[in-house]
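The following block contains the structure, expressed as structure tokens.
All protein chains but one are shown in place.
After this line comes chain A, so read on.
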Amino acid sequence: MSAPPALEVRGLAAEFLTDRGPLRAVDGVSFAVAPGRTLAIVGESGCGKSVTALAIMGLLPPHVRVSGSIRLAGREIATLPPEERRRLRGAEMAMVFQEPMTSLNPAFTAGEQVAEALRLHQGLSRREAFARAVEMLAHVRIPDAARRARQYPHQLSGGMRQRVMIAMALACRPRLLLADEPTTALDVTVQAQILALIDELKRETGTAVVLITHDLGVVADHADEVVVMYAGRIAERAPAAALFALPQHPYTVGLLGAAPRLGRAAGGRLASIEGAVPDMARPPPGCRFAPRCPFRIARCAEEAPPLAEVAPGHASACWRAPLESVLEAAA
């Protein structure tokens, strides 16, 4: 591969300084996304998905220590001064948030908010920017965009507002779009439309997408590659198809078992993962999933397993990977 990936993250860590001491919300996360591809980050609440996204954007508060390398199209941005980092936001990388209902400024019209990105980064005049904003709104399939552009957020539905957010994020054609649970707050039918829209725009513009979600159904339909995070670390990283076909980390196996699926025997209970996420201020010394893992061995509690390839492009942080034999033995 000659062209550098749109985003390459190496050894990313984010440490919150709390009253109880430093808390590593993200610990040694590495992945890469090529232009026009989608990488999904999955995991349960508090596993560090959102912090990872905010760290890439440079939006974490100053008391959070971020370390590691973040390369945007080959250029190291983690060490840039805040002012230069700010200029990348909205232009080279953009983010769509979970809550479309509250992510728009109530005092401005939809069009003005989309226009702002263009005025900030491309120096367009108010009028030019607004005209482009109307085009963008039409582009994200908002019917009657010219009229909608003059409406205020409270006059728009949730799905419509998320389209406006996407229009804002993509107005300057960024290399990277971070979508943090973009559909969690929306109706199921609207969810599918929004995700299809993101896919379409991605294909069109070659933007790389990092899709943060806890919905494995979404991952299966929209992601090319998947990173499974647990307690701030990567548990497993794999192409989407491989992950679903042959999960190589017990946590992934548990997640797949916990996902509701049509056609499963009626009346059967969804599998759950026993136990709870560890206290992040005092994580267990070895594998962080060990206390909940059905396949744990003595070593798991003592030594943290490194993320190692079990197949080309498929890495798992588990001492017992590859898991095929383990799973067979359990079945």
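Keep in mind that, in the parts below, a contact is a pair of C-beta atoms (placed from the backbone, for glycine too) under 8 Å apart; a residue touches a chain by one contact, two chains touch by 3 or more; residues count from 1.
Quick note on the criterion: contacts and distances are computed from a predicted model.
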{"item": "From \"Aldehyde dehydrogenase family protein\", \"Isoquinoline 1-oxidoreductase alpha subunit\", \"Heme exporter protein C\" or \"ABC transporter permease\", the hidden chain's UniProt protein name", "value": "\"ABC transporter permease\""}
{"item": "Touching residue (missing chain; options A:9, A:77, A:95 or A:186)", "value": "A:95"}
{"item": "Selected residue (touches chain absent from view) among A:104, A:133, A:223 or A:300", "value": "A:104"}
{"item": "Residue of A:144, A:187 or A:221 touching the missing chain in the full complex", "value": "A:144"}
{"item": "Missing-partner contacts on chain A, residue numbers", "value": "57, 59, 83, 86-91, 94-95, 97, 99, 102-109, 116-117, 120-121, 143-144, 147-148, 150-152, 155, 157, 165, 168-169"}
